[in-house]
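All protein chains of the complex are present and in place, except for one that has been dropped.
A and B label the chains in the order they appear, each numbered from 1.
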Amino acid sequence: MWIRRFAAGVAAVLAAVITTPAGAVTEIQWWHAMGGALGQKLEKIANDFNASQADYKVVPVYKGSYPEAMTAAIAAFRARQNPTLLQVFEVGTATMMAARGAVYPVYELMKNENEPFDPKAFLPAVTGYYTDTNGNMLSFPFNSSTPILYYNKDAFRKAGLDPNAPPRTWADVESAVKKLQAGGTTCGLTNEWPSWVLVENFSAFHNIPIGTKSNGFGGLDTELKINNPLVEKEIAMLADWQKTKLYDYGGRTDKAQPKFFSGECGISLGSSAARANILANGKFDLGYGMLPYFADVKGAPQNSIIGGATLWVLKGRPAAEYKGVAKFFTFLSRPETQAWWHQNTGYLPITLAAYELSRSQGFYDKNPGTDTAIKQITLNPPTENSKGLRFGSFVQIRDVIEEELEQAFAGKKTAKEALDAAVKRGNDLLRAFEKANM
Amino acid sequence: MQTKRVTFGGYGVPALLVAPQLAVTLVFFIWPASQALYQSVLQQDPFGLKTEFVGLANFRRVLADPAYLDSFAITAVFSLVVAAIALGVALLLAAMADWVIRGATAYTTLLIWPYAVAPAIAGVLWWFLFHPTIGIFAYVLSRFGIAWNHLLDARQAFLLIVIAAAWKQVSYNFVFFLAGLQSIPRSLIEAAAIDGAGPVRRFRTIILPLIGPTTFFLLVVNIVYAFFDTFGIVHATTGGGPGTATTILVYKVFRDGFEALDLGGSAVQSVVLMAVVVALTLVQFRFIERRVHY
Partner (left out) sequence: MVENRPILTVTAHATLILGAALMAAPVWLAFVASTYPGADFVAGRLPLWPGSQFFANYSAVLSEGLSNAGAPPIAGMLINSAIVATLIAVGKIAVSLLSAFAIVYFRFPFRAAAFWIIFLTLMLPVEVRILPTFEVVSQLGLLNTYAGLSIPLIASATATFLFRQFFMTIPDELTEAARIDGSTPLRFLRDILIPLSRTNIAALFVILFIYGWNQYLWPLLVTNDQSYYTIVMGIQRMARAADATPLWHLVMATTMLALLPPVIVVLAMQRLFVKGLVETEK
């Protein structure tokens, strides 16, 4: 009896010795900011990659919110302890791009490691945000979203509005919120991510600049332009609506979401990635539409811009890890991986192939509304106003813009005063960034 | 600095005894803090790839920023209000507990435990309760015709962080006040009672002056607490908004340095904070030294 057990033990040890390759598995640290259910899905992608080959193991590590993850990685870089792969939100792009000594551009990596890589396979509205002026992709798009209009069809019915006709223009929105309120809904309209939705995407959708130098793509000596009459008109209108709750400000980031899914507000401008969450929490018939625009503006609607995050490769790790990262990117680019991620998270498909695959699988027929976001970012070929934006210190600038918007909505400043102040404070930050990165 | 009249001899033993603390302090405190000080005169990108000495430029930039000066005023008001509420409520409860005597220990048990709640968790709790849409307190207030929206109403946001911060500090103050009240000789109070002084008058004329030193000590402790330990509360509830209405100094240091990666500006703020700490510490130190004398 013991002999058999002994033999089994020896066999197990031998098997372990033999099957473990001499070089062992190369581990690749991937720091990310996806908590909750999204974090789990991200881990599944890493596990699938690890199971698909035997040489590399991608280890996802959750490092808190986007800013926390980025700061942790930067602190680690300064101490030469950085991860190979880092998920950075879109507003951190300029900071990462300016750190030339710290990041390994994705296009270079793919070329050096001889991995097939075609930037044209990606949606232009996605890649545009993350390429340099020569069209080279510096980071790898991972999770992208864009704001769309959500509306409560039940509330629309109750107010005598057509539940199958989402408001298209701001004039439509105005008559809808008034009817909604008359029909018993407490508040008409709210929105998530105030700066992203009301300023950045509003400008892109109306094809007007957010800043000079092609929204900052053209150089660090850029200045904000958001105190223009059109943005002012929008903010003044919302501030006016705020008084009677036709519009009700719901806070920064996605804090406004419960206002909409609890039925308090009838319309919400929010991230396309919020769809699953709204469906899970809202007990009503959900409708989707594109962002509203002012019909009298020439060139509107243009196309909306994205938010979300990309994967940056950091320097200073052993060469073998970069080979693994390149293979991981190839794995991520596969239409099946992309389509799975897109369909299960609500983020945009970032390659055309993943979009086609999802369509042929009947995903959009089964899940109405999921393609609204895609249609909206591909509405027109991106112009220099709607390609995206690239401002240094934009994390701080976004805070500044939202602080000033709050002043306008609270009635403490006029829309013009608030936007002027935002531009002035924002430009100060841009100058400091320019100086630090010259 | 005071010393003992009777001491032990020798240099080696005391050197060995202070060594661990000195080592830990130098490595994990003095060195990093001096790095932070040095950072305040540098212009550096977040990754530390390019560094330039800029003298006092960072100081000029930060001190000229109206948002920073606002933050100072906000912090001052916040600290005083939190201290006043936390002290007032604690004193009221302690006076009541002192009066009933029986059950004082049980009441202490019931009142002491919030001390153990992490600021980060307290923040999450209060944020959840006052959430304009799902929060029960917001709902109750709306039944009374008060529209609660701390996302837009600066005063309500301020009130929210004050309540959350004071809530955590009442326990601590209560313990000290109760101990202070109980240490007042019964005979003194009985004598006053025989002279015909009622409870309220006794409280005003005898008890209050006697617990004056305790109150002053607690005032300093509470202000320090409101200045430095409330970061987690602001972070979890208002995030400094609306506008900059609840951006207290420690939160601003954190946000500028940790989230926005403005290392120079954040370092300048750290330097200013250090100065505040030293000042507050000196006040407390002088006061405590004096108390030891009598």
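Just so it is clear, a residue touches a chain if its C-beta (ideal position, glycine included) is under 8 Å from a C-beta of that chain, and two chains touch if they have at least 3 such contacts.
Since the model is a prediction, treat every value here as computed from it, not as a measurement.
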## Note on the structure
Missing chain -> touching shown chains A, B
### Query
For the full complex, which residue in B:93, B:165, B:219 or B:260 touches the chain that was left out?
B:93
## Note on the structure
Contact residues on chain A toward the hidden chain run 29, 31, 33-40, 61-66, 68, 71-72, 75-76, 78-81, 83, 145, 254, 257-258, 261-263, 271, 273-274, 276-277, 280-283, 346
### Task
Kindly note down the residues of chain B that lie in touch with the hidden chain.
1-11, 13-15, 17-18, 20-22, 24-33, 35-36, 39, 89, 92-93, 96-97, 99-101, 103, 107-122, 124-126, 128-129, 134-136, 139, 167, 170-171, 175-176, 179-180, 186, 189-190, 193, 199, 214, 217, 221, 224, 228-229, 231-232, 236, 250, 253-254, 257-258, 263, 270, 273-274, 277-278, 280-281, 288, 291-292
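The criterion applied here is as follows: only the chains that are shown with their structure count from here on.
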### Message
Considering only the defined contacts, which chain B positions touch chain A in the complex?
### Response
43-50, 52, 61, 67, 131-134, 149, 151-154, 239-244, 255-256, 258-262, 265
### chain A - residues contacting chain B, complex
67-68, 70-71, 74, 77-78, 95, 98-102, 242, 248-252, 255, 258-259, 262, 264, 393, 395-396, 399, 402-404, 406-407, 409-410, 412, 425, 432, 435-437
